[in-house]
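Quick one: the structure is below, questions incoming.
Every protein chain except one is present and positioned as in the full complex.
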Amino acid sequence: MIDKTCLKAEIAGIKLKNPVMTASGTFGYGQEYAPFVDLNRLGAIILKGITLKPKRGNPPPRVIETPSGMLNAIGLQNVGVEVLIKEKLPYFKKFNTPVIINISGDTIEEYLELTRRLGEVSKEMGVAGLEVNISCPNVKKGGMAWGTDAKATYEIVSSIRKVTALPLIVKLTPNVTDIKIIAQAAEEAGADALSLINTLMGMVVDIDSRRPKLANVSGGLSGPAVKPVALWMVWQVFQTVNIPIIGIGGMIKVEDALEFIIAGARAIEIGTANFVNPRVTIEIIEGIEKYLIENNIKDITKLVGSMKI
Amino acid sequence: MIDKTCLKAEIAGIKLKNPVMTASGTFGYGQEYAPFVDLNRLGAIILKGITLKPKRGNPPPRVIETPSGMLNAIGLQNVGVEVLIKEKLPYFKKFNTPVIINISGDTIEEYLELTRRLGEVSKEMGVAGLEVNISCPNVKKGGMAWGTDAKATYEIVSSIRKVTALPLIVKLTPNVTDIKIIAQAAEEAGADALSLINTLMGMVVDIDSRRPKLANVSGGLSGPAVKPVALWMVWQVFQTVNIPIIGIGGMIKVEDALEFIIAGARAIEIGTANFVNPRVTIEIIEGIEKYLIENNIKDITKLVGSMKI
Amino acid sequence: MCAILNIKVKILNKEEVAPDIYLMKLKAPEIVQGALPGQFIHIKCSKDNYPLLRRPLSIHRIDKEKGEICILFQVVGEGTKLLANRTAGDNLDILGPIGNSFNIYPESKKIMIVGGGIGVAPLLALCEESTRQGKEVRVLIGALKKELVIGEENIRKSGAKVDVATDDGSYKYKGLVTDLLEGSIREGWLADQIFACGPKFMMRKIVEISLDAHIDCQVSLEERMACGIGACLGCVCKIKTKDKKEDKVKYKYKRVCVDGPVFKGSEVVWDD
Partner (left out) sequence: MCAILNIKVKILNKEEVAPDIYLMKLKAPEIVQGALPGQFIHIKCSKDNYPLLRRPLSIHRIDKEKGEICILFQVVGEGTKLLANRTAGDNLDILGPIGNSFNIYPESKKIMIVGGGIGVAPLLALCEESTRQGKEVRVLIGALKKELVIGEENIRKSGAKVDVATDDGSYKYKGLVTDLLEGSIREGWLADQIFACGPKFMMRKIVEISLDAHIDCQVSLEERMACGIGACLGCVCKIKTKDKKEDKVKYKYKRVCVDGPVFKGSEVVWDD
């Protein structure tokens, strides 16, 4: 048995100590989890989705538990890019973990302006890369509309590509007939990496009031319930594109993370599980290391996409 | 409080004692559940998907549990329509519950021949209607391909419509970008009712062997995990079409069934839950009746689609 | 406010104090020192991941000497049912203490505390702290019926004067606890602060009464939670904003978990 292994990963040119990142919207602005997690140990931190202007978000109730999952309809409540730059990013100066900004907009112009603004400050504020959210199911305009159509995906990604040299991760929605086509469009448009999946559209009804349980009617399903769907999509996309894939969806224990890596994910994002176990990211990092050592795998890259069928 | 309520439903001209049916593939050929369920009490029985010729199905393992759900890749193993007619349908002569045949094929011609054959014997053998499966994710040819494209849906449904006067229920797949468009195509093509959802595509990986846990690689996700997705789709389709909707997906207790009815389902199908609790259909029928009485609802049709948003 | 910890605490005792209402004592020396009345803990009710999310429960009692806290909860669904099935000796995975706590002003002399149903849960700790600070404390408890009146004895023991209203009149005053509040104000017992926790309609009414009587009022809100630590923005409530010109809607969303759960009554926007 070997006694050391290499967990390093490189995604879109971003160098990661290990492949474990935090999924946007589930780790706040990072600081909230600092009491539980040594942020220096994470592969990367992806912050709550940001927009050009602050966003109020949807009315409550915004979250509801479902069997082995949850629906959320936060509606992208966020402080806006300027407050992010002024008040949230400085916090990360003391850490050496890459910070990736998840961006959203109602229009292409908003995405572009946001990208430019983050580009301007990227060196100074330590923005390692952008994750372009074209898959948010909880906002009226924009959001998922981009991610459900290959042409729209190509258009927005290539537009963003033109205005930035920052590493560009495009986050895909599972609410599509064929995610391979969308993935290809994003790759052709210049994405450096793809992350998937965002949430599945869902609803829960209150049988007493006969109303939806979420004020927004629908919400996005996440958590263990969606893991099989996410894994299947990662595997599909892995066979289709040449850029790295970040797996997301329902991981709550190390075995789940390993499944994604074996199915082709070069890195992974942990979302809902943070709510259940705030130390889950660290436990998964340690678990991956243990698995690699026990299986005599000297470098995690050997495991990526190693699934035999 | 009222002391009696009416559970009757009519779907595609088929008269049901109550809205609770069994989902295809989860109730075998009916007889398997007779030790547990008085088949006369069911709204309708939908049998395992049938094809023109017998089908061997996929190699094992074919099923695997997932968080609050399961994946299956049976691959439509079935006895073929002739054995169905000769050996399976006669059993139902002693019951007065409508029997609906779920049909599949590799080509339009197969669907048509199957439809014609079942039409020929429908009077004699008591075939109440057909559920057209254009949404099976576990077969190589045909299957889901029809259900993921509006044009293909229109083509196959209108072709079948031309050769039969039998009540026609079209079963939709959730693996699409916009189920409303598919639903509309089926309605325009002459479907009498729609049933949704079939299973979501998913996969599970064995981290020891680094192989998919299902021999077929992917399978169809069902069970409580998918309920929020199914509910959302039922609600979407309910707002789009004028024909009745049969809700399917993850129901395991009466509250779940009520959610679907409130969201627009005139009837419901219970699938995976039969495996967990073989008497679940009866318990749900009784529970719906209790709810209606307690809420002073004299007729279940008042509840259908009563969701306020 | 001290940092939120994620720890395993031992269940020392569990008791069904009223039908479907449980009192549970936890050994939690790590968090008891920093814990304040009005704060809550976020609990993993089962040993596996089903149900998935944690459940927020108020800190009912804080015993700094023994290093113990109590929770008082009603079984309403799967999470609380599983929690009620946990037994003494078991370890419970909790996050806490969380939230801003009730703010007792040093200058306040008279404190009115109003609890409805299981809403009394966070109020015993508040009551004990208020009497400890030498305030004159009155407590009004509302419940559906006699068996569901909880905490009366402990609250009285803490030195507060207690009155009870039951909806069906099976115990003491028949009617709403808000009637008692109005009565006491009419009688001239004017508190410097009112604290309330209970059903929304009750708190809303109490806020109205307090505004009419010009008494400062704090309420403890509830909302469905995911993270419980301020990260997910799932648990928001509407809080009035100072009349900024650009802000047409005049409210913003604040997180119940870490911006609350206690808010000034006058700031809460009650809708539906």
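Note that the chains take the letters A, B and C in the order they are written out, and that residue 1 is the start of every chain.
The rule we apply is simple: a contact is a pair of C-beta atoms (placed from the backbone, for glycine too) under 8 Å apart; a residue touches a chain by one contact, two chains touch by 3 or more.
In this text, all values refer to a predicted model and were calculated from it rather than measured experimentally.
Screening B:Ser68, B:Thr153 or B:Ser218 against the full complex identifies B:Ser68 as the residue touching the chain left out. Note on the undisplayed chain: of the listed residues C:Glu30, C:Asp63 or C:Glu78, the one touching it is C:Glu78. Residues of chain B that touch the chain left out of view are 25-28, 32-33, 35-36, 48, 56-57, 59-65, 67-70, 72, 74, 77, 223-224, 252, 272, 274-276, 278-279. Interface with the hidden chain, as seen from chain C, comprises residues 48, 50, 78.
One rule holds in what follows: only the chains that are shown with their structure count from here on.
The highest number of C-beta contact pairs joins the chains A-B.
Averaging C-alpha coordinates per chain places the centre of chain B 47 Å away from that of chain C. Counting partner chains per residue, chain C has residues 49-50 touching two or more of them. Multi-chain contact residues of chain B, defined as those touching 2 or more other chains: 67-68.
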